[in-house]
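One protein chain omitted, others in place.
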Amino acid sequence: MTVPSLLTTADLDRLIRMLADGGYTCVGPALRDGAIVYDEIGGVADLPAGWTDVQDAGRYRLERRGDGALFGYNVGAHSWKKYLFPPAEQLWRIPRATDTIRPLTPPQHPVRHAFIGVRGCDLAAIGIQGRVFGHGEHGDGRYAARRDAAFVVAVNCTMAGGTCFCTSMGTGPAAGPGYDLALTELVDADRHGFVVDAGSERGAALLERLACPAAGDAEIADARARVDETAGRMGRTLATDGLREVLLRQLDSPHWDEVGERCLACANCTLVCPTCFCSSVEDVSDLDGSHAERWRRWDSCFNPGFSHIHGGEVRNSTGARYRQWLTHKLATWHDQFGTSGCVGCGRCVTWCPVGIDLTAEAARLREREDSA
Amino acid sequence: MAAATERACGTSPLLPHAWRVAEAWRETGDVVTLALEPAAGDGACDWQPGQFNMLYAFGVGEVPISVSGGTSRRLLHTIREVGPVTRALGALAPGSIVGLRGPFGTAWPLREARGRDLVIAAGGIGLAPLRALIDTVCRERDAFGQVAVLYGTRSPADQLYGPDLDRWRRAGLQVEMTVDHADVDWRGPVGVVTSLVRRVRSDGQRTTAFLCGPEIMMRFMARELEQAGVADSHVWVSLERNMQCATGHCGHCQLGPVFVCADGPVFAWQHVRRLLTVRAL
Partner (left out) sequence: MKSLEELIGEHPLLAGFAPAHLALVAGCGSNTHYGPGEFLCRAGQPAQHFFLIRRGTVALELEIPGRGPFRFSTVTAGDVVGWSWLIPPYEWQFDARVLEDVSAIRFDGACLRGKCDADPALGYALMKAFAGVLVKRFMETRLQLIDVYGRRD
């Protein structure tokens, strides 16, 4: 166990540049089009200093904080899954030949990403997707390869957003295992620094190369207190006790169709969700028919055609599709992968255009059962 | 990846491998059987009855098709032409190349049924995933008690595998066929396939049943068998859902907690019966 270091903003900038020099493509939060997204960054100057976000069901706004905090906001619509499980990926490309199909794997240029600013909820989500893609007799090794290559700089949250409920899901506000470095931002009128903790050997090695002073007991205690305090300020809560069983008993509830009346089946929730993993393959050929390709693209259980079998859709109503999404996320995910599929990041609540709130719907289903 | 080296039909579960159409013949108006042989000398596919392969028609797409017979180096796939990919596969002439991934999914648990009576019930194209199972039963006829094959189709013209049905009869199986609709020239039974259960001579308590056909048909068949004393733990069904990746990662074939492609397609009725009665699950 190494002693946490105390970094300045300039030290953090050095850290990012050292990662870039080490061959990592650094990605982190950045301001784009009125939102905080994840994109390539060159250093601290690219981070959304002094900005925060205000979130509620169906609502996301940026505001000025009044200080220079670099991580003083919560998660936006993007998650790290776009780097580890790309939205569109070529699986193979083959030439047409009269005597054989000789599959060619796409050229592998494994990008080594350094993720700067991974929240506890998102770190948990990366772990969950790792289980999903590693699951079964034929695991998909590409996810694991990208994940193993990635360097993770986590951020312990010192503020909770309006749609956050990581404490309910046990994923935050402190980042759990899986990070290489975890930092807690201390920002006050008279100082701005980071208590940084190593979670891996390569994290510890990098920290050593940075050669920053050890954080003092007061700073460590301050950092811990800010994170602990954040745990009590969640905008949402989800009662997970027995939730799987409640939901599986409610498969025939009229409540699903009631949600279906409000839901637009726009698939936003599944696209912003850091654990949703559904995909489709698309087979295409070029115009002269000399080559064919297969692409894998993100899909959503809300999309028409998703559950198609000969004759039509199995899930033929929006209510049925919402039920699939919610019960998969909060109930059958446990059967499949031994965990919940929800990390409490709140994205599905924030980015639902009609403000459907997973925590409220789950609570309502529990109430309906209690009052039945 | 460890899984990659253990592939029977190729090096990666995601990459199709070349198989050649050795023979192709039409079973009925819209059903074709392809006999496939590896295009490369060392290709092989160690499948078991009940499992399926993903067949790829160049540039068109890929569909799951159960293996209906053959050997590891000569695979029979019976395909009903219902969409662009199945039509493209059905139009392939001998010598054509198809892409193949597999085998995937669970097999019929025939070993556990040794010493018992069998009811093997199929509806329509559902006989294809059972054909190889029935052939195995014929080869090991003495390992089983009474064996009844119940087969229902829409009309006499839709019946598959005529010569096989005769062969199974000669091997000592009770083969009963019925059609939903027939003109008066048809000499056989008319009625739904569930009506054949009352002709079965076996003892329900000693019976294992293997069902494949439209989901509704299997539901009613399972119910009929239960009334005849067959325990739901001894009824096995093969389910159809939208299978795309065949490895349990694309999410399309989910039915409640299961991935039909990887956890199935063959399931014990007792494990899925509740799921199948939830509307649009």
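A and B are the chain letters, set down in written order, and residue numbers restart from 1 in every chain.
The criterion applied here is as follows: a contact is a pair of C-beta atoms (placed from the backbone, for glycine too) under 8 Å apart; a residue touches a chain by one contact, two chains touch by 3 or more.
On a predicted model such as this, the values are computed, not experimentally measured, just so you know.
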Quiz prompt | Options B:V21, B:L36 or B:M217, residue touching the unrepresented chain | solution = B:M217
Quiz item: Of the residues A:G34, A:G232 or A:G311, which one touches the chain left out of the display?
Solution: A:G311
Exercise. Consider the whole complex, including the chain that is not shown, and state which of B:R26, B:R114 or B:R199 touches that chain.
Key: B:R199
Quiz prompt | Full-complex contact with the absent chain, from B:G115, B:G191 or B:G229 | solution = B:G191
Practice problem: Would you write out the residues of subunit B that touch the absent chain, in ascending order? | Solution: 30, 82-83, 123-125, 152-154, 158, 178, 180-184, 186-192, 194-195, 198-199, 213-214, 216-217, 220
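Keep this in mind: only the chains that are shown with their structure count from here on.
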Quiz prompt | Interchain centroid distance [CA atoms averaged], subunit A/subunit B, Å | solution = 40
Self-check item: In the complex with subunit A, residue positions of subunit B that touch it
Solution: 1, 3-4, 12-18, 39-40, 56, 58-62, 82-83, 97, 99, 104, 240-242, 244-252, 254, 256-257, 259, 262, 278-281
Exercise. Write out the stretch or stretches of subunit A touching subunit B in their complex.
Key: 91-92, 94, 96-103, 105, 132-133, 135-141, 248, 251-252, 277-281, 283-285, 289, 292, 296, 299, 301, 306-310, 314-317, 320, 323-324, 327-328, 332, 335-336
